[in-house]
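To start, I am sharing the structure in question, which I have written as structure tokens.
Only one protein chain is missing; all other protein chains are in place.
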Amino acid sequence: MTRFAKIAAFTVAGLASAAAAPGAAASPMGYLNADGQFAGRILPLLWGLFILSVTVILVIAALVIAGVARRARRAVIREVPLVDSHATAWIAIGVGVTTLILIGFVAWSSVTLARIAYPPSDPALTIRVTGHQWWWEFRYLDHKDPSQSFVTANEIHIPVGKPVRVELQSADVIHEFWVPSLAGKTQTIPGQTNVTWLEADRPGVYRGQCTQYCGNQHAHMVLAVFADRPDSFEAWRKDQLRDAPQPNTQETSLGERDFVQHCAACHTVRGTVAEGKLGPDLTHLMSRSTIAAGILPNNPGYLSGWIANPQNLKPGALMPDLDISGPDLASIRSFLLTLN
Amino acid sequence: MSQITQRVELPVGSMGRHASGWWGMIMLIATEGALFGYLLFAYYYLAVQHGRDWLPPVLPGWAWSIPETVVLLVSAGVVWLAERRLARDGGDLLLVVMLLVAALLGVAFLVLEVFDWASESFTPYTNAFGSLFFAITGIHFLHLFVGVLILFVLALWAALGYFDRRRTAILMTGALYWYFVSLSWLAFFFTLYISPRLSVG
Partner (left out) sequence: MTAAEYHRVPRIIGADYDSPIARTLERTWETKPGIYGWISSVDHKEVGIRYLVTSFIFLILGGCMALVMRLQLATPNESLLTPEQYNELFSAHAITMIFLYAQPVLSGFSNYLFPLVLGGRDMAFPRMNMFSYWLYLAAGLFMYSSIIVGAVPNNGWFNYAPFSLKEYNPGMNMDFYALGMVFLGISTTVGSANFVVTFLRMRAPGMSINRVPILTWGTTTISVGNLLAVPSVSLAFFLLWLDRRFGTHFFKPEGGGQPLLWQHLFWMFAHPWVYVVVLPAMGMVSDALPFFCRRPLVGYTVVVLGTITTMALGFGVWLHHMFATGIPFLASVFFSGASFVIAIPSAVSVFAWIATIWSGRPVMTCAFLYFASFIVMFTIGGVSGVMTAAVAADLQLTSTYFVVAHIHYVLIGINLFAVLGALHVWFPKMTGRLMDEKVGLVAFWIIFIGFNVAFLPMHATGFLGMPRRIYTYPAGLGWEATNMLTTVGAFILAVGLLTYVINILRSRSSGALAGPNPWDGGTMEWATPSPPPPYNFPVVPTVASRHPLWEGRIPEGVGRSEWRNGMALDDGKEALATTVLDAQPDAILKMPEDSPAPFIVTLTISAFFVGLLLQLWWLAGAGGFATLAGLLVWLWPERELEQRAGAAQ
């Protein structure tokens, strides 16, 4: 019997220590800590539920173990006589306590839901997120002055401390937008627009990921939110509004021509004739820290490798292996390296 | 010995509502009723999501649907009379005729339904309304088709003398199915033909 008790105790202790770990260890995707108002308002409820759960499990486990340990015997079953005492008080008390606790949590849960339904102040800007298989398109909207709108991919910059309105759409199947340390999940559903909001309390980079299974490369649909100080956000925004610079060397203008020839069907680089819509907008490619939806660092080596052979790095991705010749690849790369 | 094991006279075999088959039909109707309910849920859910652009410019017409409704209700009534006749007078030629009439009215419904489909201004491929209109009427059509087969088989069994005043269970069970598929038409008729006109205005 003691073995049973030991194992059960070990089990519960294991759960508790595992749950304590996220707060302490480096866990970019963990949600038992928060860096923004949306996630922060959920946090007490999450911890409350978690502590309640562990307590309930411990109490029930203790009751079962004690109940067994008290009277249990290894005997031939027929040697133990039958009993039939009244014990319904257990159910009355147990269910009564359970009900009271649950009612309390219904109230807490509803209040929390109301608190995350809207941001604490009017949003500073609106970003329209469009989920694609398997990358994210971000359109910074400015309804008053459309010239202030621009498009980027896989990395969002937001001003720190200011709520941002996020409109969610999908270009193909259902995806789910999630940046755990900033905000909970919302699906991007084709044919409808969902709305959520983001806010970061501290400057930093926050990792996010698609959490609704969306096909082959669902695992590789990562995004990053950069929470910038207001001035550096404004500088970034101004930068993004610019068209791509005109190529100023022979190699880069050759590169632009090769890019248009091979890549323009899917990709846009504003300021060139490349206006494809199927893949990410590359106008400011070099301002991003990663490529291929967050799975590869953005440096010349990976960039070449990705252009030459995307199916090797991300099997099933919609970007085909184009068999681009070595010289063409080099010139395209040199052109892309100018897009900052 | 408990009093339950005392001697009692019990019906033997398939006897009316004592028969397992009758209870099985109740189960079938429960689950088919749920199926029809989910079809209606799908219709109203999409209608609510769409709002004003849900309905087609030309609404599903009366020309075929009202005769359909009438023949179906008459058919259900004839089956009801047939059931009463069997309980009162036993199986006879008139019973066979009544069941055949009911079945032929069912066939009439199926034929009218086909004309109805051909006359509508939309197809299953036009849009979601069209898809649902044909899914609902199509699935109901299949149920009714099975119901017509059942009525013909009942007529055959009546002609073979399988039924009498006490052996009514099979007819009762088949009739129950027919009441169900014919009366559930009213819910579809309301949803597809009447409710669109209520929302205009």
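Letters A and B mark the chains as written, and numbering starts fresh at 1 in each.
Methods note: contacts are C-beta pairs under 8 Å (C-beta built on N, C-alpha and C of every residue); 3 or more make two chains touch, one makes a residue touch a chain.
Since the model is a prediction, treat every value here as computed from it, not as a measurement.
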Omitted chain - touching chains that are shown: A, B
Given B:Leu39, B:Met98, B:Leu144 or B:Ala175, the one touching the chain that is not displayed: B:Leu39
Where the missing chain touches subunit B, by residue: 1-2, 4-15, 18-20, 23-24, 27-28, 30-32, 34-35, 37-39, 41-42, 45-46, 49-50, 53-54, 91, 124-132, 134-135, 146, 149, 153, 157, 161-164, 166-167, 169-170
Interface with the unshown chain - residue positions in subunit A: 1, 3-4, 7-8, 11, 14-15, 18-19, 21-22, 25-32, 39, 41-42, 45-46, 49-50, 52-53, 56-57, 60-61, 63-64, 67-68, 70-75, 77-78, 80-91, 93-95, 98-99, 102, 105-106, 108-110, 112-117, 133, 168, 172-174, 176, 178, 180, 183-187, 189-192, 194-195, 207, 209-219, 295, 315-316
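Note that in this section only the chains that are shown with their structure count from here on.
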Whole-Å separation of chain centres (CA-atom averages), subunit A against subunit B: 51
